[in-house]
Structure formats: structure tokens, C-alpha cells
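So the structure is just underneath, and the comments pick up after that.
The other protein chains are all here in position, but one chain of the complex has been omitted.
Here is chain A:
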Amino acid sequence: MSANDTPGLRLVEAGLGTSLQDLGRRHFQRFGISESGALDAPALRLANALLGNEPGTAALEITLSGPVIDIEAERVRLALVGADFPVTLNGQALRCGRSFEAQRGDRLVIGLARQGARAYLAVAGGFAAAPTLGSLSTHSRSRLGGLDGGYLKAGDRLALTPGAAGEGPQLALPALPAPEAAKLRVVLGPQDDFFTDQGIETFLSARYQVSPRADRMGYQVEGPAIAHAKGFNIVSDGIVNGSIQVPGNGQPIVLLADRQTTGGYPKIATVIEADLPILAQLRPGESLGFTAVTADEAEEIVLEARAAQAAREAALVEVGAARRPPAIRALLSADLTAGLARV
């Protein structure tokens, strides 16, 4: 990033796994290019909605432990949506799920997630970086996207799209429904015929635990072994977001955005699109189960979930034009939000 770029954010500390992500890199999987993109896409979209951005504008995906950021831009509006992270601006606590404004010299500190695993820090107008193959999403294993193909590190500077910081309403999300116990809905197949009936029964009835090997490529989960019916090698075929492959040890791996495009282990089922965000927020040690729906049911569920998401993006609540955190508190204490949705 050259010194001529519009000043934006500077990472003082990068956090555990902070990367630029948008809604992914499509059209190149046939050349072995992983899709990538936000693991919790609805959270990314909401962060962008709070700032009036296009839904797929790239933001920082923050994992478990957040970054410390110095604001170098004259003024910038930001929003953080997703897991419950403690956030302070110049030492004053901010709430997730609403837009806020910061200015040059401010320090934003995002701590350790109290619940959930991932949140998205978006800026009004988006970051100024050159897309690779149509996307800013980072795929660290093949060094694609982001600033230099990797996770962000201390000292990295992220420029803002010139002229986009400007004024805007301060918006908040209506309260989100409480997270449900993680029971992920799956469509069986495409290789469910590689498992015994008992194996499928185990898969659908047991509880599994997220292992420490859970990253953007996939979540290895641990629990009762799933029995194969005819070995565990298939002639390699394509893998989608949410494909659950079961290698020889019988322990399932749910493959996610950074997955390889093809693979040779049988895939017992696929997590439906609507439930991938639940998985993205699970942490190592947390438990989950799988329940089967038919492909037709899954399609209905996914279309309904998308409609609910669109409604959520449209149901933002204006919480005043305040610029600075103290003023936010003043507004709230004056109860100017009465009559609007509870936030």
C-alpha cells in the first residue's frame, strides 16, 4: 500500500486471525481457485447495511481475538457485527451491532470474543484495495486477495475508498434472535451411499465437538466414528461450502469457504446455506449435531432465511446523528429511541 493512498486504518495489533473478506470469489473454482469469503455472510451483510454499503463490500473478518486499530483517516464511520466482542474507542465501551464514527488519532480496541467466534468490522465506502479475480477475499494458502494474500499483521495499513467516509445516519440493528442450540440441518449426499445405515444413524443422532482444528478451510469435529460401507476413497469430485467429508478415521470434517475445490473423501452430507453462519460462530470445544432435511425442504428453508435476512437488513433503526461515543450515551439516556425498535 503506497503512501499516496487515502489514509484509513492502521493495525497496531492484528488479532488472532484477521483477514479481508467479501462474499467470495466466484467463477474460478474450475481452475482450482477456492471460493473464500466471509464465513458468517449474513453478519458481513448486516455490517455493510449499517453503513449504507453494498452488501458484499469487503470488511475485516475478526476471529476470537480482535485487533487494535489506530484511525489515520480524517473521519470514518464503522460498524462491527457478529460474535460478542468487547469494543472500546479511546477506552470508552461501544456496543456491537450499530454504526459509529471515529476520527484521526482515535484508537479502537477489539478484545476477546465473549460469545461466538467471528465478527465483521466494516467501514463506510469500503477499503481501497485491488481485487484479485474479482474479489478482495483473502485465501492465505494460495496467497490470493487481501493486501498481500495473507492474514493481516501488525503495522498493516488499510486505505479507505476515497471520498466515501462522509456523513451518514447512525444506525443500529434490531435485537437478533438468541442463538439456537447448534443442530445443523443437512441434505444427505452426494456420497451417502458410501456409509452404512448405522453410520448415517450415528451421524444424525450423535453430538460432536468442534476440535482445535477448526479454521476457515473447515471444521474437524470429534465424536462417535461414522462407519463407511465401501472404503473411504472416492474418485475425486467437487466440494461445496458445507460439504461434510468423512475420512478413514470416521470423524467428519465440515468444509468451509477456504476449502480446496475438489477432494477424494466421501461426502456424507452438506450443511444447508442457512445454517453455515451457526457453524462459523462455534468455537473449539463447543458441541453440535446434525439433522437431515430433504433437498426440497432445504431449498424452502434457505429462501425463507434469505428473505428474513433481507428484512433484517432493511429494518435498521436510526439512533441519531451523533458523532462521538459520549453523545451516543446522551441520546440513549434521553431515551430518544423510545417508539423505535429496541436495540
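By our rule, a residue touches a chain if its C-beta (ideal position, glycine included) is under 8 Å from a C-beta of that chain, and two chains touch if they have at least 3 such contacts; residues count from 1.
What we mean here is this: contacts and distances are computed from a predicted model.
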{"item": "Undepicted complex member, UniProt protein name, chosen from \"GDSL-like lipase/acylhydrolase family protein\", \"Allophanate hydrolase\", \"Polyamine aminopropyltransferase\" or \"Tripartite-type tricarboxylate transporter receptor subunit TctC\"", "value": "\"Allophanate hydrolase\""}
{"item": "Residue touching the undisplayed chain, where the options are A:Thr132, A:Gln170 or A:Gln281", "value": "A:Thr132"}
{"item": "Chain not shown: contacting residue from A:Leu112, A:Ala154 or A:Ala295", "value": "A:Ala295"}
{"item": "Residue of A:Thr6, A:Thr202, A:Thr261 or A:Ser287 touching the missing chain in the full complex", "value": "A:Thr261"}
{"item": "Where the unshown chain meets chain A, residue by residue", "value": "26-33, 132-133, 141-144, 186-190, 192-193, 234-238, 240-243, 260-263, 267, 270-274, 292, 294-296, 298-299, 301-303, 306"}
